[in-house]
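Structure provided below as C-alpha cells; questions to follow.
Note that one protein chain of the assembly has been removed; the remaining protein chains are unaltered in position.
Chain nomenclature is as follows: A and B, assigned in order of appearance, with residue numbering initiated at 1 for each chain independently.
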Amino acid sequence: MNAAKRYFTSIFKAIVALLKGMKLTGSYLVRPSKILTQQYPENRDTLYIPQRFKGRVVMPHDENNEHNCTACTLCQLACPNGSIQIISKNIDMPDGTKKKVLDRWVYNLGSCTLCQLCIDACPSDAIVMDNGFEFSVYDKSKLIYELNRPGSRLKEKKTEKQA
Amino acid sequence: MIHWIGQKLNDIFGPLWAPYVGYILVGLVIITLVVVMAVISIYLERKIAAFMQMRLGPMRVGKWGTLQAFADVFKLMLKESLTPAQADKQLFHIAPYLVLTVSFLAFAPIAFSPTLQLWDMNIGVLYITSISSVGVIGILMAGWSSNNKYSLLGAMRSGAQIVSYELSAGIAILTIVMMSGSLSVSGIIQSQADGWWIFKGHIPAIIAFVIFAIASTAELNRAPFDLAEAEQELTAGFHTEYSGMQFAMFFLAEYTNMFIVSMLGTTLFLGGWMPLHIANWETFNHLMDKIPPFLWFFGKVFISLFMIIWFRWTFPRLRIDQLLKLEWKYLLPIGMVNLVIGAIVTWLGWIF
Partner (left out) sequence: MEQHIESHIIQSSDDEFIINVGPQHPSTHGVLHLQLKLDGEKIVDLRPFLGYIHRGIEKMSESLTYKQFIYLTSRMDYLSAHINNQACCLVIEKGLQTEVPERAKVIRTLMAELTRLASHQLWWGSTGLDMGAVSPFFYAFREREMILEIFEETCGSRLTMNYCVPGGVMNDIHPDFVRKVKQLIKQFRENIHEYDELLTGNPIFQSRTQGIGYLSKEDAIALSCSGPVARASGISCDVRKKNPYDAYDRVSFDEIIATEGDCFARYRVRLEEMKQSMNIIEQLIDNIPTGEYRTKIKGIIKLPVGEYYQRVETARGELGVYLVSDGSNKPYRIKFRTPNFSNLGALKPMSLGGKIGDLVAIMASLDLIIPDIDR
C-alpha cells in the first residue's frame, strides 16, 4: 500500500511541478510587454551607447586642425599588440632648432583589443576612445587608420603653457 | 463545384482516365494543403517560442516575418543535397521520401468537415496508427545509411522510443474506440454529436487523453522526448548527414506528423468537426452551430498543436532509460487499468 501511495504521489507531484513550468512560459507568452529584443539596424537612432564605451582609438582635433600628440611614443610602448605605430619627423623651427613632431599616427584596429592601455599611458590626453562600433570592412587593410588628420599640427597653446 | 470539375475532367480525359486524374488532383491539393499548413505551423512555433522566451522571433521577411518559413523552405530547395562518401546511397536517398510519404498517407481517412474526407474507410483509426508506425523504418534507414555513429545512435533511440510509445498511444485510442463502438473516423465523430468524448467519457477518457498526449509527443520525436535528434548529445541525430531538400523533408515530415497527431487527438477526444454544445443552453448551441465545421476542426487542431509546442519550449529532455521507464512503468500500466475502467464504464452505460 505504501509503495502504491508513493507511486501515485510521485506522479501527482511531477504533474504539479511540470504545470508550474508551463505556467511560467505561458505567462510570458501572453505578456508581450516583457519582450527584450532590440531591432538593431532600425533602432540606430535610439540606441543607447554609454559614453565610456570603447569602440576604437581616435585623436580629437580642434577647429584649427590641431591635436595634442607630442609623438612621445608612450602609447606605442604601452600597446601589448603592436597596433600603434608612431612615425615622427623633424621640422625646422623658426629659431633654427629642429623639433620632433608627429608625422603619422598609424593605428591598426584589426589587432587592437581595446584594452585602453594607450589612453591610460598618454600624458597629454591626445587620444581617446570613440563610441562607434560599426567597423566591418571587406578588406583587412582598410582597418589600418591614420589618426592625425592631414595637415594637422600640435596645439601650440598647450606647449606654451607647459613651457 | 466538385461536380463541375468532375464533368470537365470527363470531357477532357474520357471516362476511363478521368477518375485517375481526379485522384492525382485531389492528392496534389491535399499535399499542397498539408505542406502549407506545416510551413504555417513552423512559423507559429517560432513565434510562440520567441514570445515565451521574451524574443520577437522572425521579423524581417514579410510583415512580422510571416514569409520567413516560406523563405526557409525555398532556400532549402535551392541548396545542394550532400551525400556522405561512405553512405549506403540507395537507402540514404529513399529514407526522407519514405518518411514524408508515410506522413502524407496518414491524411487519407481524416475528416476535415462532414463533407471533406478523402476516404472514409471503416478501419480509419487502425489505418492511421499502423501507417504512422511505418515512419520509424524511414528513420532507421536514414540513421543506418548515413554511416555516422551519431545518426545510428539517434535512429536506434528513435526506434526503441516509437515502438514502446505506440503501445500506450494504441491503448489510449482503444479506450475511445471501445466507447464509441466504431473504428471509422466518421463513426467516431458521429458518436460525439451529443458531447465530446473528453466530457462524455469523464475519468477514463481524460486519463486516456493525457496518455495519448504524452505518447504521441514521444512518437513525434519532439521535446521533451526528442532523443532521436537530441542536439546537445547527438548533434542532430538521424538527420545529421542530410542537407538541402532532403533535410527539409524530414523537417516537413515532423510538422505534418504533428498535424496528424493533433487531428487524431481532435477526432478521438475533442469531437472532430463537431461544434461545442452545452446542454440546455439553446441560444449558445445555436450560435456555435453557425461556425462552419471546417473552422471548428482546425481551431481544435491548432489548440492541440499549441499544447505540443508549449511542451517543447518548457521542458528539459529525458534520458533514454528514463524515457522507457516512463512508458513501461507509468503510462502502460495506467493505460491498461484505464482500458479496463473504460470497458466497465461503457458496459454499465455510465456515459453522459
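The rule is short, and it goes like this: a residue touches a chain if its C-beta (ideal position, glycine included) is under 8 Å from a C-beta of that chain, and two chains touch if they have at least 3 such contacts.
Just so it is clear, the model here is predicted, and its values are computed rather than measured.
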item	value
Contacting the left-out chain in the complete assembly, out of A:17, A:47 or A:137	A:17
Residue of B:149, B:286 or B:329 touching the missing chain in the full complex	B:149
Subunit A, residues in touch with the chain not shown (by the definition above)	13-14, 17-18, 20-21, 23-25, 36, 50, 52-54, 74, 78-80, 113-117, 120-121, 129
Subunit B residues touching the omitted chain (full complex)	49, 52-55, 149-150, 153, 157, 223-224, 226-227, 230-235, 313-322
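The criterion applied here is as follows: only the chains that are shown with their structure count from here on.
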item	value
Complex contacts: residues of subunit A adjacent to subunit B	11, 18, 21-22, 24-26, 28-29, 32, 34-37, 39
Sites on subunit B touched by subunit A in the complex	48, 50-56, 59, 310-311, 313-315, 330
